[in-house]
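Input: one structure, supplied below.
With one protein chain removed, the remaining protein chains of the complex are shown where they sit.
Labels for the chains are A, B and C, by order of writing; each one numbers its residues from 1.
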């Protein structure tokens, strides 16, 4: 295993220590339980925006803590959902009195842990909502699976909701916005190589020199299909068409019903993309794919969107939601409207995403 | 060879096409000869700041074109210095009447090509100076080698000189500043894996599962020594001590003598670091090293600097000067003063580096 | 001889040892159809359980099990953390206040554990999860206990059933958890969670046998 680390068990702890030393003006770190939070938290009257998940996806989520984005991020061990106590402690630390929104990627572990955390917070009288991100079109149905995974749209939701929270959206409005981003965003990813979980010490899967995995998530897991390596234009087309031609996706998620004071099943439907839609195009490196290759993907994606009648009004290109050193990429398209564009353009100042500040 | 590309020969062209589509507000692309230039160029009265080099080091240099940094960048083929016509055409495109500064990394090819370009420009009456970056302490002497390579300090010089050019420094003052950044910056790098030049199709060198290369440059070339893999703390210490304890480095470089109107040999001496120095610490990924590992390096570097009496006043952590998908890192320390700090903090708006804009 | 709180403590130590010994095995299984962390997570969790036990050594079995459950919830993470954490907490609730556990108490604890897992994870039998190992174990145990069998007999049958249930996950197509994303590709691999569940049930048998009791 070739990594710039000391002991596998110390990776997350030492990463956090490094972040604390590197960005004291931006974030603070709390240890045991571990979380990263805004140096200026809590912000009175602002909804506290929190996300979290396994480590190994850097810069997500710790790299997205700061003005205009998250108030706190809870890093689990590599590829392992964090625990409810991390999430609850983080919430109490950044609570500005306007409630907490948990942005939760749809993985069984994340969902269960964030639900337990929300229950713990409510027991202490803090208002909290959990909104799921489940945007991975590689997962076709939700009846016979754990439902679509939360992938690239998470980054966009954190940026957009972060700007909205900064603007003063209340918990209800912010939850609605997050849900709107989620149902309008779709992603799909692929891998050229596996990655190595530090504590496991060997590649999660083996791929032949001429093979690739299509339909991967972000946890180094194998994808839905293994196929022969193809030129990037064909790969881009495969991912983009799966996204653009994806039909309405219906599933039931659990959200908190503030009226009834209980968890409620909510049916959500992702509307398909339509000719004339304005989109944000997000080309993401899985961590080991170098910058030189990403514009080549964007070039083809642009052509396909044009052909399909989608207008790219904003883009994001780089390594933002990764699987350690995996080579590969994912594509996310998010249907935009004036509200989303304005929020996307708003200032942001985090380790991983920064503009106008 | 696992890459997200189409034909190896088309990589640079398609990369540029993607950049053109993705960032029309920021940069424009000129083809044949290839260069990337500021969308708002030329800026009247401002010195034109230009760099260039082989491709494969992204985001450097094309990703550093924009307000507060470069006016143009000339990308060669992968790891191959660009040609004089690219450099000269780029200069003519962005010339705002105040002359051109070429920031040149010290590689035989880059130096010769940029000198030819400067001669071509002068023949057309454009004032131009070439300032070398040669900061790689892994190269010990300059008498029996081509001299120290230009590595990490290049990024810092481009940012700092870019801010100065924006502020109105004239060609002479900007050249002096660039030289000052160069003699005060030192770097060293290492690799866990080789990279694959697309047109070559196979790794430039083979490394055993338990081996690493120390003292590499940025062209996928083997380093000065191969050794057994070590924990990152030891690697960081090795690189940092080589940098911090490096003695005065003397060499002769060629610059243009505006008085005599000819190339002149100039002797330059890098002053060693001293207790009490304020430094910018730059931890760089070689391209394939994921974000999770970089703060772990920074953590140790911080400790070493503290022990050695150096105060880190600014930092930069990420993949900024890379060797395709190589896993590995480099460390750069730059001695700072008030002028450099102010210029470092100034707004910058490029693809690869952006703040306050 | 009933199961004492000392036995429960021994059991948790045994589980920690067994999970430690099977860490790589569980992680390998999770590599095939998951994200290569199940053994690592479980090991971290039970090491944390051991740390928390000293404060409850003299408490009743319910408190000990609930403490273990909370330790798991706050250190395992992933799917395993809430599921096993809930299982132990519910088991603890089922035997709250007791210092000695008869076969019927054990059955109640295991039934509560399973209920907790299903409440939290909503998996059905055949979804290729830990439920597929625990359910047959509970059924087997119930049969023995309802017929007046001994704790040892009940645990023997439960372990056999859990082992079969674990192996039966191999041909299954996953419908819950991370493996479900693989669709058809999940077929042919043994579920890591079902495997750890078998190990946890087998560890009870080991403890009971270690007591040399009937």
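Convention: a contact is a pair of C-beta atoms (placed from the backbone, for glycine too) under 8 Å apart; a residue touches a chain by one contact, two chains touch by 3 or more.
No experiment lies behind these values; they were computed from the predicted model shown.
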Among the chains presented, those that the missing one touches: B
Residue touching the undisplayed chain, where the options are B:6, B:80 or B:182: B:80
Residue of B:210, B:224 or B:250 in touch with the missing chain, whole complex considered: B:224
Absent chain, residues of subunit B that touch it: 33, 54, 76-85, 107-109, 112-113, 116, 138-139, 144-146, 149, 197, 199-200, 204-205, 217, 219-222, 224
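We adopt the following convention: only the chains that are shown with their structure count from here on.
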Subunit B and subunit C, separation of their C-alpha mean positions in angstrom: 56
Computed distance of Cα centres, subunit C from subunit A, in Å: 32
Residue numbers of subunit A (touch at least two other chains): 78
Multi-chain contact residues (two or more partners), subunit C: none
